[in-house]
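In this view, the complex is presented without one of its protein chains, the others remaining in place.
By written order: A and B. Residues from 1 in each chain.
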Amino acid sequence: MSEILTAILVLTGVGLAAGLLLSYFSRVFYVEEDPRIDLVEEALPGANCGACGMAGCRDYAKAVATSQDVPGCPVGGPETAVKIAEIMGSEASEVEKMVALVKCAGTMERTTRRGELVGISDCRSASLIGGNKECRYGCLGYGDCMSVCPVNAIKIYSGNIAVVDPDVCIGCGLCVKACPLGIIDMVPASRTMHVLCSSKDAGAQVKKACQVGCIGCKICSRKDSSFQIEDNLAVFTGTEGNADAPFVCPNDVIVDTRVYSVLSFVESEKAREHFTNAKEKFKTLEREERARIAAEKKAALEKAKNSEKKDDEKIKKSAEKQSRED
Amino acid sequence: MSGIKSFNGGIHPAYNKDLTSGSETVLMPAPERLVVPVGQHIGAPANPVVKKGDIVKLGQMIAEPGGFVSSPVHSPVSGKVISVQPEEHPMGSRIMAITIENDGEDTMVEHQTISEPLEKDPDELKEIVKNSGIVGMGGATFPSHVKLSPPADKPIDFIILNGAECEPYLTADHRLMLENPESIVSGLEIISHITGVKKLYIGIEINKPDAIKKITKALGKKGTVVPLAVKYPQGAEKQLIKAVTGREVPPKHLPMEVGAIVFNVATAHAINKAVTEGIPLFERIVTVTGHGVQKPGNFLVRTGTMVSEVVDFSGGYTDDAAQLILGGPMMGKSSATDGVPVIKGTGGILVLPSAEMLTDAWGPCIRCGMCLRACPNQQNPQLLGNLIEKGLFDKITEDKLEEIVLDDCFECGSCTFVCPANRPIVQFFHMAKAYFRAQKRK
Partner (left out) sequence: MQYLLLAINSVFIGNLILSKFLGICPFLGVSRKVSTALGMSMAVLFVMTMASTVTWVLFYTLLEPFGLEYLRTIVFILVIASLVQLTEMAIQKISPALYEALGIYLPLITTNCAILGVAIDTIEKGYNFVGMLVYAVFGAIGFALALLLFAGLRERLETSDVPDAFKGAASSLIVAGILSLAFMGFSGLVPG
């Protein structure tokens, strides 16, 4: 009996002493720290696995709290990333969710090619010799962005264009840095209209290089003022956009994501066909509308003319009347 | 092999120089339209000083230097400027270029000739070199006036003229040495006068015995001709210095560090022409060669002439021509189009038939170490190449190796030449250089 008692007593004593010591010294040795580090650390899986390349979760949390430039926690995955973004973003007051967008729709069939690239096949190397497309702003399609994406949101499809899946994208921005041409942009996830072109070349040059290039004609900006033309390139700055805007573009550069996803607009022939038909329809309607307006104007004009004639006759008549009276 | 000097490392590619070494330089008439890029040298691009519609004369400065390490550009013909806009550049990018319509008159702009340059003030001569747009004609296109102005705390002991022409296929310098030895020697004397250096050397590979003979005769007692072993890259600056003087340029340092300045023989020729005749740099000898052209040969071409026009003038492509390389096969750049102009650094136009193109797939590194032995800089292309391949640029920065990549590697391609796995090691370096330069700009 006494053996059990001593065991309990000794253990309790040691534990108590350790506890008291710790709590005392935690006050003595208290060091002011960024409170977000603790919050981030709590949000992490806490396995101290070091898979992120850092020594434990706290180290990682510290890195997150001090700089934005940290790869995601591979164990926690997107959920943790969202939590961390919340913690970090809450300070920057309601950061809008951003997703990456590759601003090019120039698949191999739609662009003029310069030559065959032999050797290292990645974008960085291809960009040094100007790429294999005539357009210097066209997606090279070797997938430098794809390989850095931590959530596999980017894929290169048959058209040799990188396409971001906006539902998977966590907005880390690594692909923006990886793209040697700088044609990937972070756009608000709520934006429903995109200009899928990055070419700053003059219109004639663009036309030579690509069937779906922005030539800076400014027609879209007339339809919707949130399209702004900078350096021969239309940029959409609004959120929703006029649903007719894609139809007025002569080169089909604008995609309305309420109707087509970016992927289908770039890759699917069917979607393109559908779009072309819709555009035809719109054009016909517009033509009819214009014809109607023109006809109305004409009618109004004629009416006015007729009434003028009547007036003239009236004046004539009254004049005659007067002369007779005289 | 006593008396024949060389360096450590290096390779022995097939030289294929007999294709053109026997053919005399042919003057190519200026075409009707020339596209002159403002970036024909290393350093800041020049700024155009003419605009559309201007009438320019032959040799008139059409773009002024954009900084100290920069060089002006002169009109290669007389005529009318028809556009100033970005055009295709031989290096693959699209940069500002001045397009001139040739009036065929070749009316020369006012210029002064100096018959006795060695009695003039060195600074005045240096100014002429600077204003004449002289750049290194060996291919690196480094502005020559910068080399002629060494810092005061770096005493210069040697001037070395580079007549090695180690690049396979190319014979432009060889022909120049045969046809214009006096001009080269005179250029060397002017360089010596400007810098005040009296120890003069001309290094020539021993596969050009006729050139050694001619130059030795023209040089007399003014300097020494050094016969060099036939090895690539013998004509690289640091390797040439090692072979001629025995001094080794330490890594991450410039040749001035060991008291030597190197000029290409063609540069010396250009300096002589600029000083004595007052003709700025707007033409150069281009070797059109390879089994992809009908009639290989050497041509004196105005800068701004399209590559396609030069090839047509030489006799055109063969039917199986497949790959166009601007420069030599080792250091030249493969070009997707022949619609680019010849610039000051274009020493050769090499066209390979499809049978000679290297299209084999490349495999993983097997760590055989052949590239280490071949590297003329005694660096480690294997490790660095692998790091770059895997995109581990941070690791290179961390280990402080980026200067080796940026400054020491001059992309001679020896590592890629010897690699049994066909690995594009030099292309990796090329890529990393672009990456680090972009990083530095940020």
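Keep this in mind: a residue touches a chain if its C-beta (ideal position, glycine included) is under 8 Å from a C-beta of that chain, and two chains touch if they have at least 3 such contacts.
What you see is a predicted model; the values in this text were computed from it and never measured.
Judged over the whole assembly, touch between the missing chain and the shown ones holds for A, B.
Mapped onto subunit A, contacts with the missing chain fall at residues 3, 6-7, 10-11, 14-15, 18-19, 21-22, 25-26, 28-31, 48-51, 53-56, 58-59, 62. Interface residues of subunit B facing the missing partner chain: 364-365, 383, 386-387, 389-390, 392, 395.
To be clear about the criterion, only the chains that are shown with their structure count from here on.
Averaging C-alpha coordinates per chain places the centre of subunit A 44 Å away from that of subunit B. Listed in rising order, the residues of subunit B touching subunit A in the complex are 91-94, 333-334, 336-337, 357-359, 391, 424, 427-428, 430-431, 434-435.
The residues of subunit A lying in touch with subunit B in their complex are 114-115, 118-120, 124-125, 128-130, 132, 136, 147.
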